[in-house]
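Removed from the display is one protein chain of the complex; every other protein chain stays in position.
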Amino acid sequence: MEDIYWILQADKVYRFLQNNKRLDGRKFDEYRKAVIVRDFSKNADGSAYVKLGKTEVIAGVKLDLGQPYPDTPDEGGLSTGAELLPTASPEWEAGPPDPQSIELARVVDRCIRESKGIDMKSLCIREGELCYVIYLDFYVTNYDGNLFDACSLAGTAALMNTKVPKVENDKIVKGEYIGKLKFTKKPLLTTFVKLKNYILLDPSLEEDKILDARLHVATTEDGKICAFQKGGSGSFTPKEIESCVELALKKSKELRSLL
Amino acid sequence: MRVDGRKNDELRKIKFEVGVLSRADGSCYVEWGQNKIIAAVYGPRELLPKHLANPYRATVRYTYRMATFSVPDRKSPKPGRREIEISKVSAEALEKAIFLEKYPNTAIDVSVQIFDSNASTRVAALSAAACALADAGIAMRDLVSAVSVGRANGEYVLDLRKEEEDAPDAVDLAMAILPNTEEVVLFQMDGIITKEECSRLLKLGLKGCKMVYELQKKALKEKYMREV
Partner (left out) sequence: MSEKKERKVSRKIVIPGEVLTAERKKLGANVFLREGKIISSRLGLLQEAADKISVIPLEGKYLPKENDFIVGIITSEKYYGYTVDINSIYESTIYKRDLQKPLKIGTFISAKVSRVNELHEAELSNVKVLYGGEILKVSPVKIPRIIGKNNSMINLIRKYTKSFIIVGRNGLIWMNGGNIALAIEAIRIVESEAHLTNLTDRITKFLEKETKVKK
């Protein structure tokens, strides 16, 4: 029943785009208002609540102990998960992660992992035997478009206020911390959607629902790009990708300034 | 003297906020001590597959889930047996409050998600869920107001914290009522008590539930007093 509304909205969206406008009055390269609340959950080792437009996400970090991967014996681990909660949208139901939430988690994970912002070596306790594993989990409570940027902002904000628990006799000492997680680069995703030939930054809900393709660009504080993801069944031209990259480097600074 | 200096019949700081999610039909966010919980309602809506629907009344589906980072030891993202049981008894608690026959053949979906916890999450979640149902415009005979009550360190107390739940003589009773008729719709206990203690806890619990009710009522009305 919901689907017909998006198809009908599509006409309106394109009419506006032809007049160089978006439904919510934004420019094509304008971000919606973003709000970050740090340290949202006290039980978490690090956490953040983000509201981007009306999209709301809560990210939480818990460190646990594990064994390093054989090919990186002196490094810790990072495991990322995302849940699209039934609270967030009428069509989402409780249940195991579906491809949409899995893609979301993996793309945000790559943005953070590939930036090399986490000092993974600092998470090694005993080479080849024991290390810290960072568990980063996202919960989307309200879906109003652009889950990717909202999650990466929440994830980076959460990691920035993450404390590392004390370990004694190979066990985590609850409630005691040895310092902050060494996390730099402030990696963030910037998302573009393609609607016919229009490219828009930070898609609203309507734009997300009718997109032909999307491009997620991960950038770091020092002006580098560390990950890409293209989604949707449409396509981008190489020129379009280059201009998105340039815009991503510029616009990510705005979100980064909130961190 | 309680761990956090509260009187025996004093609740922690509780704040309900109604109508916070733009997509859900009804919603309520609650901060209850350290607990941070969001409750959302979708419905009444079509229940699919059709053969699972009850042709005479609505079916309440309640999902209680805790975030992995909401507890001291990271929790697996998969729902555990505890969450499934809480979901079941909570749905049953709400069923008494809702005029189910008014919406035959439908589903009323309630989803509660815990983001930070320190004891009594199920009663906080249930109280928020009741507000979310009212916010969704669903016909109810009453709200559901819930509280935890019990014994810790020799004292009979309202709204237990984790430290009190872990006391050596701890008794933890989760209780929910329809506040205007005092009908008890949720009643679960861990601990050993005498008959007299039971009556004492019931009385204290009723008092606590009614205190929660006043806060729920205020939050529901406040939504419309907010500067537009």
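Think of it as A and B in the order they're written, each chain with its own count starting at 1.
Following the convention adopted for this analysis, contacts are C-beta pairs under 8 Å (C-beta built on N, C-alpha and C of every residue); 3 or more make two chains touch, one makes a residue touch a chain.
Treat the numbers as computed from the prediction; the structure is a model and nothing was measured.
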{"item": "Sole residue of A:Ile7, A:Val37, A:Ile125 or A:Val173 that reaches the chain not shown, by the stated touch rule", "value": "A:Ile7"}
{"item": "Option from B:Asn35, B:Thr106 or B:Ser148 whose C-beta touches the chain left out", "value": "B:Thr106"}
{"item": "Among B:Val60, B:Val89 or B:Ala136, residue touching the chain not depicted", "value": "B:Ala136"}
{"item": "Interface residues of subunit A (partner: the chain not displayed)", "value": "1, 3-5, 7-8, 11-12"}
{"item": "Touch list for subunit B against the chain that is not drawn", "value": "25-26, 44-46, 55, 97, 99, 103-106, 134-143, 178-181, 216-217, 220-221, 224-225, 228"}
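Everything that follows uses one rule, which is that only the chains that are shown with their structure count from here on.
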{"item": "Inter-centroid spacing, subunit B versus subunit A (mean Cα positions, whole Å)", "value": "31"}
{"item": "In the complex, subunit A residues that touch subunit B", "value": "40-45, 47, 54, 56, 58, 60-62, 64, 81, 83, 85-90, 94, 96-97, 135, 137, 139, 141-144, 174-175"}
{"item": "Residue ranges of subunit B touching subunit A (in the complex, touch as defined)", "value": "21-24, 27, 34, 36, 38-40, 42, 45, 63, 65, 67-74, 77-79, 109, 111, 113, 115-118"}
